[in-house]
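With one protein chain removed, the remaining protein chains of the complex are shown where they sit.
Think of it as A and B in the order they're written, each chain with its own count starting at 1.
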Amino acid sequence: MNAPTADQVSEALTNTQTSLSLIWTLCAAFLVMFMQAGFALLESGLTRAKNVAHTMGMNFLVYPIGALGYWAVGFALQMGGSSAPASLGADPRPVSEISVTVLEKSWGIFGAHGFFLDQPTPAVATLFIFQMVFMSAAITIPTGAMTERWRFKAFAAFSLLMSMFVYPVYANWVWGGGWLSALGKQLGLGHGHLDFAGSSVVHMTGGLTALIGAKVLGPRHGKFTPAGEPVGIPGHSVVLTVLGTFVLAFGWFGFNAGSTLSAMDTRFSVVALNTLLASAAGAVTATFYVWHRFERPDVTWMCNGMLAGLVAITGPCAFVSTHAALLIGAVAGVLVVLAALFIEGTLKIDDPVGASAVHLASGTWGIVALGLFANGSFGDGANGVPGAVRGALYGDVGQLWASLIGIVANLVYVGSCSALCLWLVDRLFNNRVSLHAELRGLDLPEMGIEGYSPEYRAPARRRAPPELE
Amino acid sequence: MNAPTADQVSEALTNTQTSLSLIWTLCAAFLVMFMQAGFALLESGLTRAKNVAHTMGMNFLVYPIGALGYWAVGFALQMGGSSAPASLGADPRPVSEISVTVLEKSWGIFGAHGFFLDQPTPAVATLFIFQMVFMSAAITIPTGAMTERWRFKAFAAFSLLMSMFVYPVYANWVWGGGWLSALGKQLGLGHGHLDFAGSSVVHMTGGLTALIGAKVLGPRHGKFTPAGEPVGIPGHSVVLTVLGTFVLAFGWFGFNAGSTLSAMDTRFSVVALNTLLASAAGAVTATFYVWHRFERPDVTWMCNGMLAGLVAITGPCAFVSTHAALLIGAVAGVLVVLAALFIEGTLKIDDPVGASAVHLASGTWGIVALGLFANGSFGDGANGVPGAVRGALYGDVGQLWASLIGIVANLVYVGSCSALCLWLVDRLFNNRVSLHAELRGLDLPEMGIEGYSPEYRAPARRRAPPELE
Partner (left out) sequence: MNAPTADQVSEALTNTQTSLSLIWTLCAAFLVMFMQAGFALLESGLTRAKNVAHTMGMNFLVYPIGALGYWAVGFALQMGGSSAPASLGADPRPVSEISVTVLEKSWGIFGAHGFFLDQPTPAVATLFIFQMVFMSAAITIPTGAMTERWRFKAFAAFSLLMSMFVYPVYANWVWGGGWLSALGKQLGLGHGHLDFAGSSVVHMTGGLTALIGAKVLGPRHGKFTPAGEPVGIPGHSVVLTVLGTFVLAFGWFGFNAGSTLSAMDTRFSVVALNTLLASAAGAVTATFYVWHRFERPDVTWMCNGMLAGLVAITGPCAFVSTHAALLIGAVAGVLVVLAALFIEGTLKIDDPVGASAVHLASGTWGIVALGLFANGSFGDGANGVPGAVRGALYGDVGQLWASLIGIVANLVYVGSCSALCLWLVDRLFNNRVSLHAELRGLDLPEMGIEGYSPEYRAPARRRAPPELE
């Protein structure tokens, strides 16, 4: 073998970098996929034992149903107008080449190619997996707010619609080259609406749909007194709630740090640190705020505080300083408590697991925070705009405006599209179970199986044959 | 320091690629190791609370016992006739150099060097870990089918034998340079028997042993009416079942994508996508088939459907198109239901968790599917045969024949060897617990501890000292 030339080595190095970026992105995607288990555990812990098969069933089936819906339609709508990130490798058939946007790319509304994806390149396959599990997280969120009374058939149909239409279109606007990402280049509003890992795309979408869904379904039987006072309905297992939160916090490292989509962009380390510290700050402020206000360090609120910190830092994580990350998390930890009390006490909406407070309120705060605290240390060239990203406090008020437009667009589009889909599903299948099923628990009527066998709940010794005791 | 030459850079790059491949393979192995927890949860959820310490105990101890048995004997039998993959690095002491096959390599039956492995190179250490956790998954599978009545001592002895002899020999035939892998080079049957990540090596082996074990043990007391009709014995926790399935699906990405054993082979992205979509298809078809047939979307079947899709795609995942992966998963989701009904209703074999349906039926289907749907897009040079791998539908009927020979070889060797080991263990320790222990639950008689304390199952308030209430 002849000595290799610098050219040959350079090419081999590029391939190595591609492999590394694919591996980084895939491993992150696997972690995000595992968050499905976290959502299932969190929600089940916060609901009653009589509905646990139903809650677990929704959190389980949402993943395969969403995968198929996203494969058939969603991915094309979302990414069918853009190319796979260059970091994922020179790609003989990138998304961009098999697809064009239906509108001018710079004002794109949705992509139109890549339906029923077949035989993608490694780069596109990786991008698909990564985007799919993000979508899956978003469409899981409503199951928490709508649990204990949502008909399983309606859930399944709605989740399919959400994976195909609701989520992908807004995601296209932000991550697929759509119009929100072009606000900077076209209108000079900073770098356009930025959302590093999904405070708006994933969490506001999921949280807003959760809020609307909970409103549409109405409160659970007994949730409000005749006078309209909310009644506490405790979940059945703190163990599941805490375990679910840990699983989510674990997967969130993939969620945020993996969103560099490139192994060569070492900003992922800073992202991971900001994620860690914001989650800690959220958990601590929520704990102590609740401890002070209600005189008990309720474990449920510790968990929701950590999740609120995570949701809030998701959007700005790459753009802000360590100290700002701590502030963002700390504010989120208090905000989530206030939001939950407002939703329950003032709006009279029954969200059993607090999904809308955690995801909608904190997600919105995260996007605002990006528009305020982005400190010019990252994001040079993002969305085609030269220079690093600066928020209003660092001199670029346009960036804050772009954030606000992104928020309004989410509220308008996701709000109306989710409401439409919920209405459609209600017409087809009825969204709400019968009062009989609700009182009895949804497990047998809806799923045909008890979440916990009666044998498990009653002491074993009573059922053993007497002669054996 | 002088400027580096291209040669020096090239060498450093090779080292970097080696590191990356080791890291990729190790991370995948860690994920596969975590699947042990998934099996434990899945099986425990599907069995009764009175046996949960026993079921968890088996799923736990199988991992360390198997590790030691495989370290002492199994690894040498399996890999002691082959070398570590080149991608894992230039290795000053590869397996191949410390070992020779006892027979002609091209018709190898088992390896014979590497017993009681000591101080391996990084490449061999990594290969050992990766192969060990695969073996561990295989020998965990029978515990599900044999639970609620298997004597713990017999389980421990059988698992040791399986890790030492049953699994490694068949694995040698397919992955260790043995005769099944040589069917292509020697007889011109395609590329010989191929199994990318273990539909036959892991899942058929585990599933067949599970079926035989369940048959040998006989059904649980009360499983069949005197007239022979099967009676449903529900498991005690859907939460554990769903959580276990998620853990398995999470780990499966390591199982399949990691099986490239090389970070430079970016086919792992396609493998991950096929794995994801087949699992989704399996879950969805199983759910809707059961929903239609039994008029309820039983969560247990959702889970087994996803697992069936995963098992089926495990063998062909690298060789087939996206659409074929979806088809393979979709068929597996229905097949697993039919297989379980057949095993229970016709064969009258009591497999409490459906392990034989999930692993044997779907594993067999996966190997057949490889022989049918391999589309010539991957596998150039596999098993020493030039050209990509094509199944019967893509012009190479020989590949299907190799698959079928691989299946028959598994049934004959694993079937007889497992039956022999079960017989031996029965002679030594008795396989089945007493009726007394079975009725009472195996936890106290076999493990000396209740899986759930009585305090946990009965309401707490009853046992608190009255003066404190």
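Operating definition for what follows: a residue touches a chain if its C-beta (ideal position, glycine included) is under 8 Å from a C-beta of that chain, and two chains touch if they have at least 3 such contacts.
Computed from a predicted structure; not experimentally measured.
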### Summary
Contact with the hidden chain, among A:Phe75, A:Phe196 or A:Phe268, goes to A:Phe268
### Query
Considering the whole complex, which of B:Leu46, B:Ile65 or B:Ala286 touches the chain not shown?
B:Ile65
### From A:Ala283, A:Ala339, A:Val433 or A:Ile449, residue that would touch the chain that is not displayed
A:Ala283
### Task
Tell me which residue among B:Met56, B:Ile349 or B:Ala369 touches the hidden chain in the full complex.
B:Met56
### Message
Tell me which stretches of chain B touch the chain missing from the display.
### Response
3-6, 8-9, 12-13, 15-16, 18-20, 22-23, 26-27, 29-30, 33-34, 36-37, 40-41, 44, 52-53, 56-57, 59-61, 63-65, 67-68, 71, 89, 116-120, 122-123, 125-126, 128-129, 132, 152, 156, 240, 443, 446-453, 455-461, 464-465, 468
### Task
Quickly run down the residues of chain A that touch the omitted chain.
6-7, 9-10, 13, 16-17, 20, 24, 27, 31, 48-50, 234-239, 242-243, 245-247, 249-250, 253-254, 257, 263-264, 266-270, 272-273, 276-277, 279-284, 287, 294-300, 302-303, 306, 321-323, 326, 377, 436, 439-441, 450, 452, 454, 457-458
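Criterion: only the chains that are shown with their structure count from here on.
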### Task
Could you tell me the distance, in whole angstrom, between the mean C-alpha positions of chain A and chain B?
32
